[in-house]
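I have a structure here, written as C-alpha cells, and I will follow up with some questions on it.
Complex shown without one protein chain; remaining protein chains in place.
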Amino acid sequence: MVMVRFLRTATLATLLLAAKAQADWQMNLTPGVTEVSEDIYGIHMMALWVCIIIGIVVFGAMFYSILHHRKDKGHQAATFHESTKVEIIWTAVPVIILLSLAVPAAQALIKMEDSSNSELTVKITAYQWKWQYEYPNEGIKFFSSLDTKSRKAGVKNSGIDPASVEHYLRQVDSPLVVPAGKKIRVLITSNDVIHSWGVPALGVKKDAIPGFVNDTWFNIKTPGEYRGQCVELCGKDHGYMPITVVALDDAAFQTWVTEQKTAMAAAQNDSNKEWTKEELIEKGSKVYATTCSACHQAGGQGIPGVFPAMTGSKIATGDIKAHLDIVLHGKANTAMQAFGNQLSDADIAAVITFERNGLGNSVGDMLQPADVKAAR
Amino acid sequence: MNAQAVHVDHDDHDHGPPNSGMRWITTTNHKDIGTLYLLFSLLMFFVGGLMALIIRAELFKPGLQLVNPDFFNQMTTMHALVMIFLAVMPAFVGLANWMIPIMIGAPDMALPRMNNWSFWILPFASVILISTLFVNGGAPAGGWTMYPPLVLQTGASFPMLIFAVHLLGISSIMGSINIIATIMNMRAPGMTYMKMPLFVWTWFITAYLLIATMPVLAGAVTMLLTDKYFGTSFFSAAGGGDPVMFQHIFWFFGHPEVYILILPAFGIVSQIIPTFARKPLFGYSSMVYATASIAFLSFIVWAHHMFTVGLAVEAELFFMFATMLIAVPTGVKVFNWVATMWKGSMTFETPMLFAIGFVVMFTIGGFSGVMLAMTPVDFQYHDTYFVVAHFHYVLVPGAVFAIMAAVYYWLPKWTGHMYNDKLGRIHFWISAVFVNILFFPQHFLGLAGMPRRIPDYSVQFADFNMISSIGAFGFGFSQLLFAYIVISTIRKGKQATDIVWEGAKGLEWTLSSPPPYHSFSVQPVIK
Partner (left out) sequence: MANTQHATTQHYYVPSSTIWPFIGSVGLALLVLGIIRMLNQQGGTILLFMGIATLIYMLYGWFGEVIRESESRTYTRWEDRSFRIGMSWFIFSEVMFFAAFFGALFYARHLSVPWLGGAGEEANTHEWLWNSFSAVWPTNGPANVGGSFEAMPAWGLPTLNTIILLTSGVTVTWAHHSLKIGNRQNLIYGLAMTVALGFLFVGLQMIEYSHAYHEMNLTLKSGIYGSTFYLLTGFHGMHVTLGAIMLTVILVRSMKGHFTASNHFGFEAAAWYWHFVDVVWLILFVFVYWL
C-alpha cells in the first residue's frame, strides 16, 4: 500500500514536471559545430546503441529466465554449471564489439590531437575565477568573467529569478571572439589552480594546468555564439566561470580586432597620468567589485577562516608597502594570487587606495600608478 | 560440501561475554568486530547521505537558496569521502569479518588483536575527518580527489584531512593483511582455494588491491602535506614538479579503489543468486579468473580519469584500450550470473531482489563506463553529470545494493531472528524506483553539458535536476525503512532456522542461527 502510494506520487510529480518543461532543454549530446564534435557525436551514438542492444540481449535473457524459471511456476532447477565453450564465446564476442568501437575512437583521437597548420593562435590563461584571452600575434589581451546580471542573481537568496536572466551563469562580459571557418590553435594554461576550458559545441575540453601549457584546436563551421563552463573544480566560484565563444565571419572579425587595439591603447594612457585621491577611489571601487569582491566580499567583510576581511585588516590599514606587495605578488599556497600580472598600474594603485579609504577603513594615504610601476 | 564435528568449546558462552561497553572495545572476536564495522558503516551511510541530501536540496532549482558555494563544495567533498571510506569500505570489511571465517571453517580471523585495532582506528579517524566541518574555514572543499594546487588552499582543516586519510589507510592495510592471512592460513582441511566460496575469493583479491594501493595514497597525501607546509615542490612547476603528477599517483590508487568497492559486491551476488536459483553458480572457475583479471587490469587503466590533462596521444590510446578491455571479464561475470539463473527454480525473497537489482543497474553503470573509456568522447563527458551518473550507478544500486543484499541474506544468521520479508521487498521496490529517478536523469544533464561540482546552474538544466532531487529525497527516506528493519530484527523476531534459505549451501549454514561465539573451534573437514 505504502509502496503504491509512493509510486503514484512519484509518477505524478514526474509527469507534472515534464509538462512544464522548458523549451530549451536537451537530453542528448550536442552534435556541435565542428568536424571534431560531429565525429564525437557519431561515436557517442554508436556506443550508445551498442550498449542498448547488449542490454536488451542480456536483460532479455535474464528477464525471460526470471519469468519462466521460477519455483512458483513449478520449474525444476537444472544442474548444469559449467561450459568452457560458452565461456569462450562470451569472452570473444565482447572483444570483437569493443574493437569495433575502439578503432573509430582511436582514429578520431589522432585527428583531434593534431593541432598543426593552424591559422590563428589564442592563448588562454585561467584565473580564479575568470579567463584571460590573449591573441599573441594581434597583441590583444583581455579578461572574460561572469556578467554582472548573473552574478547579482546568483547571490544566495538574491530574490532575482534566474529564469529572468538571459543565459543565466553562461554569459560573460567579454567573450572570446574568433573567425569562423579557420583552424584555431588554443594554448591553455593557468595562473593558480587547475581549471578546464570546455565548450561542448566545439568538441573541446582541455585542462588549464599552472606552469604547463596544453594545446588543442577547433574550426567552427558556422558563425554564432557557443557556450561552456569551467569544468574542473577550482574553488568557491568554480560554478561561476562561464565561457562564451563568438564566431564571426572574417570581415567582422577584422573589425573587432581593430576596435580592441584602440581600446587597449586608451587604457595604457591611464597608467601614465597623475590621479587625484577621489579619482583613484572611484576607479578602485570598480576594480574591487570585479576583481576582489569574489573573495573578500562586496562590503570587505571576507569569509571568516577562508578569506580575510579587508575592513580593519592589519595589512590594508598598515604599511602601504606591505599592502602593495601582497596585491602585486600574492601569497604562495593561498587563494591570494599575484595581481601584478593581471591588473594595470592604474588599477592596482586605485584598488589599494580604495581598500585603505573605503570598506570601513580610513587610513588616508594613497598610491599613484607610478609608485606601482616602481615597485614591480 | 559437508561439515562434520560442529562443536563448541565448553568454556565458551554462546553469546560471548556480557554486553558491556568494555566488551566491544576490547573484543578480539571476529563476529563482534564485524558487527561493529557494520553498525558504524550504517551510521556513516546516513551521515554521508545527509550531505548528499544537502547537495540535492541546493540543486533542486536554479539560484542559490540554502548554502553558499564554499559550503556546497565542502559537502561534495565530504559526502564522497564519508561514503567511500567510512560507509562502503567498512561495510565490506564488516561482512568479511563476519563471514570469511565462517565460510572457510576457521575458528576466527588469523590475527584477532590486530583485527580489533583495524576497527578502532576508524572511529577516531572519522571524528577527525568529520570535525573539519566545525573548524575555522570549514571542511576541505577541493573534491574527494584532492587535486593540488586547489587542495593546498584549504585552511585549518588541511592537516586533518591528510591525517584522517593516513589513519584510514592504516586501518585498511591492517584489515587486508588480516584477511589475506586468514584466507591463506585458516581454511578448514580440504577447503582448497578452488573450493572457496566466491565471496571469500573476491575479498582475497580485494585485499591485495588494498595493500598495493593504500600506501600509494598515503604517499600522495604526504607529498601534499610537505608541499603545503615544508616548501617541497612535488606538484609545482616552478620547482620542477607537476600538479598532474599528483593525479597520476592518486589515480594509481583511485582506480583500483573503485574495484575495491565493487569486487566484494560481485562476491556477494555470486553467493546469493545460486541460493535463490537453487542451482550451483555457473562457471565458478571462470568467475575466479575474471575477478583476478579485473584486479590486474585495474592497475593499468588509471589515466582514464585524466584524458583531458594533456597526455601524449600514445598514452591516451593505451589507457583507452586497457580500460575498454575491463568490460570483457566484467561481462563474463554478468553472463555467468544470468546463466546461473537460467533454468533455475527461482524465488524472489529480499536478498534475491537486491541481487537482481544489482546485476541490472550495475550493468547500466558499466555501460556508461565503457562510453567514458573512449577518449575522444570522454572529452565531452568528462567532469559532467554523465560521470556522476556513471559512478553512482555502480556505487549505489551497485555496491550499496549488494551490501543491503548481503545484510538481508545473512541477517537471520547473525541475529537468529527472521525479519519481515514483505517489508524488505517493499524496501527494495521503493529504493529501486527512486534510485533510478535520482540518477538516470543525471545522464541527460551530463550530456547536455552540466559540469559536476557546481552549486548553481543554468536554467536549461532545471527540469532534470528537480527530478533528480525528488528521487534523492525519496531514496534517502526509504533508507530509514532499512535502518528500521535491521534494528528491529536485531532486537526481536521469529527464530530463524539454521539454514534460513531453502537453497542455501555453504559452511555458514551448518552453524546455528545465531552461530556460537567461537565459530569453528574445531575445524570441519571438507570433502
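Odds and ends about this structure:
Note that the chains are named A and B in the order they appear, and that numbering of residues resets to 1 at the start of each chain.
Quick note on the criterion: a residue touches a chain if its C-beta (ideal position, glycine included) is under 8 Å from a C-beta of that chain, and two chains touch if they have at least 3 such contacts.
As the structure is a prediction and not an experimental result, all values here were calculated from the model.
In the complete assembly, the contact with the undisplayed chain comes from B:249, out of B:54, B:130, B:249 or B:511. Contact with the chain that does not appear here is found for just one residue of B:38, B:51, B:218 or B:388, B:218.
Residue-wise, the contact with the chain that is not shown comes from A:215, picked out of A:38, A:173 or A:215.
Within the complete assembly, B:234 is the residue of B:45, B:98 or B:234 that touches the hidden chain. Considering B:54, B:83 or B:160, the position touching the chain not shown turns out to be B:160 (whole complex). Taking the whole complex into account, subunit A touches the unshown chain at residues 123, 187, 189, 211-215. Although one chain is hidden here, its contacts on subunit B can still be listed: residues 4-5, 17, 22-23, 25-29, 106-108, 110-114, 116-117, 120-121, 123-124, 127-128, 156, 158-160, 163, 166-167, 170, 173, 176-178, 180-182, 184-192, 211-216, 218-220, 222-223, 225-227, 229-234, 236-242, 245, 248-249, 252, 310, 312, 518, 521-525.
Methods note: only the chains that are shown with their structure count from here on.
We define each chain's centre as the mean of its Cα atoms; on that basis subunit A and subunit B are separated by 32 Å. Those residues of subunit A lying in contact with subunit B across their complex are 2-3, 6-7, 10, 13-14, 17-18, 20-22, 24-30, 36-37, 39-40, 43-44, 47-48, 51, 54-55, 58-59, 61-62, 65-66, 69-72, 75-83, 86-87, 90-91, 94-95, 98, 101-102, 105-106, 108-110, 112-113, 153-158, 160-163, 167-170, 192-194, 196, 198, 200, 203-207, 209-212, 214-215, 228-240, 303-306, 333-335.
On the side of subunit B, the complex with subunit A involves touching residues 62-70, 73, 135-138, 141-143, 147, 149-150, 152-153, 155-156, 227-228, 236-238, 242-244, 277-286, 308-310, 313, 316-317, 320-321, 324-325, 327-328, 331-332, 334-335, 338-348, 356, 359-360, 363-364, 367-368, 370-371, 374-377, 379-380, 382-384, 426, 429-430, 433-434, 437, 444, 447-449, 451-464, 466-467, 470-471, 474.
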